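Not every chain of the complex is shown here; the ones you see sit where they belong.
Chain IDs A, B, C and D follow the sequence of writing; residue 1 opens each chain.
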Amino acid sequence: MKKVYARPKVLKKAVFHYCPGCGHSIIHRLVAELVDEMDIQDNVIGVPPPGCSVFAYNYLDVDMLESAHGRGAAVATGIKRANPDVLVFTYQGDGDLAAIGTAETIHAANRGEKITAIFVNNAVYGMTGGQMAPTTLLGMKTTTSPFGRDETTEGAPIKISEMLALVKGAVYIERTAVNSPSNIKKTKKALRKAFQAQIDNLGYSLVEILAPCPTNWKMSVLDSWKWVDEVMAKEFPLGVIKDTTGL
Amino acid sequence: MTKVLMYGNSAIGEAAIRAGCQCYFGYPITPQNELTEYMAAHLGRRKGCSFVQAESEIAAINMVYGASATGVRVMTSSSSPGISLKQEGISYIAACQLPAVIVNMSRGGPGLGSIIAAQSDYFQATRGGGHGDYRTIVLAPASVQELADLTHRAFDLTDKYRVPVLILGDGMLGQMMEPVEFKHTAPSTPPVRSDALRGAKGRSSKIVKTFTSKPTELEEINWSLFRRYQLIKSNETIFETFMAKDAQMMVVAFGISARIAKGAIKSVRANGLKVGMIRPISLWPFPYEKIKQMAEKIKNFLVFEMNMGQMVEDVQLAVEGSADVSFYGRPGGVIPTPSEFARVISRNYFQKGLKIAK
Amino acid sequence: MKKGYIEINQELCKGCEICMEFCPKDMISPSDKLNASGYMPASFTDDGECTGCAICALVCPDVVIEVFRD
Amino acid sequence: MISKTIFAGFGGQGVLSMGLNLAQAAMLEDKSVTYLPAYGAEMRGGTANCTVAISNEEIASPVASSPEFLVAMNSPSLVRFQNQVKSGGVFFINSSLIEANVSREDIDIVEVPANEMAEELGNLKCANMVMLGAFTKKSKVVSLPTLIKGLEESFKKKPKLIGLNTTALTNGYELF
């Protein structure tokens, strides 16, 4: 018999430090598969800021530059401007991209930087222990919204992808999830397109990926995977948000 | 080369381009705008180069970080409040041992303060305003010519030691014009660093980062930085002395106030006061040794700064109690005059019982 | 008439049970012993029904499944 | 010897280019020179000024705390700066716009009908060069030929203006 599924080559032989059932490791694997399939391992620079995925460089066998919290888009801009032939992606959490990194993200997109953001929305600050994120759902209890997120004082979950869709420099924005076989496949397709948009020099691309964080959601793994569809995707609808790539 | 009349700010830009600076990332703030504008006009469309007006100082310093990691020569500039915002980024650059040139044309503070020249950012520059035990090389020019020369040197130093270099100027130097001669022509091919991240072509993949869950790993980084700092201290301490030979009192001043002090010293010398000056050009590393050595013979030091007393601590550290250290400062953007300094010198000189040369 | 089979690296498996949830043939179940990391790893019951569809590998967060097919 | 001059007037009177041209000439004569424009919030008041220091030695400070010369192109400038000038200094006054009503007695006053002379040349804009010519004659900080040479440099990209401005400079120079 033939091996039909094996660990991608670009995925280093390290054990993921992620919790059981975490979405990050799936997304890492998808990126690795794509880099393998697109044969670009020697021409990629990844930018992981702090977040549960700060150690992404332990897993992905491509050049990587750690960024300060929230500044991934600026760091990627610097890399790309200095080195326009390389494929540059950031790998950012929702706290990172949609809170502290709001300005950097929006302006990199607005300038049409030829970079790709892999935006992992798990509705929570994972790494620091489950604080409220700007994407935390209303009523959701976190360590800094112990009574549940309250719209009157904390606002509603922010939809940064929809906001980014308004800037001209952003050419491809899709929201996907990694909580089922079909969603995982769609995510990979979206990532491929986002990379292609960059390779074709079209502008800024972003894939927002709804990802389970069973630990901080205080759910079983299975419940957390279901919750992505049943609750989260109601607030953050899946699908292409913007596509002017013509791809 | 002939001389040209140029703004200090523009001279930095021209010198940077001639040093092979390929990327500039900045954000407007007075009194350094002419530099950003110079780069927009002269670097923006240069082949292989890039100018970006960032959305903020924070974005700019992080662009510097990204670009530097790929091996290009890169610069940013700002003025006091903007430099405060860059502190986290500078700490990252220092931690990852990436070369970068950062210009602070400083202004009156604290807070929004004023847009007039001041020297109140000495501590921030020399003690690392960011978190962690890092240092940056700090160069303090006193003329437009020196702005150009030290800018060139800054690029060489930062590449050599992989420690960020800060040019600590001030609004006055930046916004005045003086004749300047550029001693280099821009390189036709920019220097390339072999350690750069450019994709794992022909080699295994590389990581540039500091985060670790093992304290000893971070300790190792820290000590390796420390050893480099020691090397810089012994190799790169620069200063100028002026009329120091027979001096009974030494003025210590840097940048624009050193220049003003020089005028003052000339005038008190005319009256027979034996006063000299040492001007630290590298504020870090600071010329502790030289001043210590001077203090063996000269027992009176007078520190001039356009602030409330910052470098004076370094002078005290240098003399270790073996000489008297006085201070005169004007904070907040007030530019002292040579005659004001001359009066302060005279008063101090006689107060300490020093004698006039016959 | 075996069409496929899988290999699970049980020492690296975190026992999240995702593969079990999604295997269309219900071929995977929790093992009866903790691994060294303290997880109850997945174990493959090779009763010949596995189609080698690789869904288990597609969803496995820890990339510990390899799939073989005719 | 160091000489410092403040040039001041309304925005639009070409005050900064007077200073620049003087500085340029001083550089051509291999002197030390600094040029310092007033900047910042002051910029928005509709007035402009700059300071030029020229010396054979290094210049300590580019700031004119007590300059030798004041070139005032309008009344408010005269009012604002007159008390700063060193005793024994000189005021150059654009007499077309200023009724010299100077309270200080330790100062020489040179009146230059700059606007009128410029109008005679058919272009009010060159009043500044008329004034600069007159300033140069009296102050002797640089020579007329280098000034003209510098001006040719400055106007390299607008060669049409060289003739007019040279004439203005010369007319001012020859006023006295």
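Heads up, the rule we're going with is that contacts are C-beta pairs under 8 Å (C-beta built on N, C-alpha and C of every residue); 3 or more make two chains touch, one makes a residue touch a chain.
A quick note: this is a predicted structure, and the numbers were derived from the prediction, not measured.
In terms of the labels on screen, the copy numbers for the complete complex are A x2, B x2, C x2, D x2.
By our rule, only the chains that are shown with their structure count from here on.
Each chain gets one centre point, the mean of its Cα atoms, and the points for subunit A and subunit B are 40 Å apart. Subunit B and subunit C have centres, each the mean of its CA atoms, that are 61 Å apart. Rounded to whole angstrom, the centroid-to-centroid distance between subunit B and subunit D, based on C-alpha atoms, equals 34 Å.
In subunit D, no residue touches at least two other chains. The residues of subunit C lying in touch with subunit A in their complex are 4-5, 12, 14-18, 21-22, 39, 52, 54-55, 57-59, 61-63, 65-70. Interface residues of subunit B, counted against subunit D in their complex, comprise 3, 5, 30-31, 115-116, 172, 175-179, 256, 259-264, 266, 335, 337-339. Within the complex formed with subunit B, the residues of subunit D that make contact are 20, 23-24, 27, 33-37, 39-41, 57-63, 65.
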